[in-house]
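Input: one structure, supplied below.
All protein chains of the complex are present and in place, except for one that has been dropped.
Let's turn to chain A:
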Amino acid sequence: MRIVCPFCGERELGEFTYLGDAKPLRPAAGGSEDEVFDYVYLRDNIAGETSEHWYHGGGCRAWLKIARNTLTHEISSVEPAAGVGQAAK
């Protein structure tokens, strides 16, 4: 698996660190216990196309949002993650 970083170009997987599913949004301060539990522990764990956060620690040190297929490891898009992952309104 190789990842085309929007800042650095195509790099090998070892330069990147995986964070996880990009879908869960951190509940706002004062969120209910259910919301926090859901955010911290529960996952869709999709078999197929999913979007996730990766960190390019071996390169530009940017957070990326990557669309990847978990059945084939095929990557369909890579974009900077700036702005995503903010607290849900």
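Everything below uses one rule, namely that contacts are C-beta pairs under 8 Å (C-beta built on N, C-alpha and C of every residue); 3 or more make two chains touch, one makes a residue touch a chain; residues count from 1.
Here, contacts and distances are computed from a predicted model.
Novice: For the chain omitted from this view, which of "Sarcosine oxidase subunit beta", "Ferredoxin", "Iron ABC transporter" or "non-specific serine/threonine protein kinase" is its UniProt protein name?
Specialist: Protein name of the absent chain (UniProt record): "Sarcosine oxidase subunit beta".
Novice: For the chain left off this view, which of A:Val4, A:Ala28 or A:Leu71 is in contact with it?
Specialist: A:Leu71
Novice: What does the interface between chain A and the hidden chain look like in terms of residue numbers?
Specialist: On the chain A side, contact with the omitted chain comes from 1, 12-14, 17-18, 20-21, 33, 37, 40-47, 50, 52, 54, 70-73.
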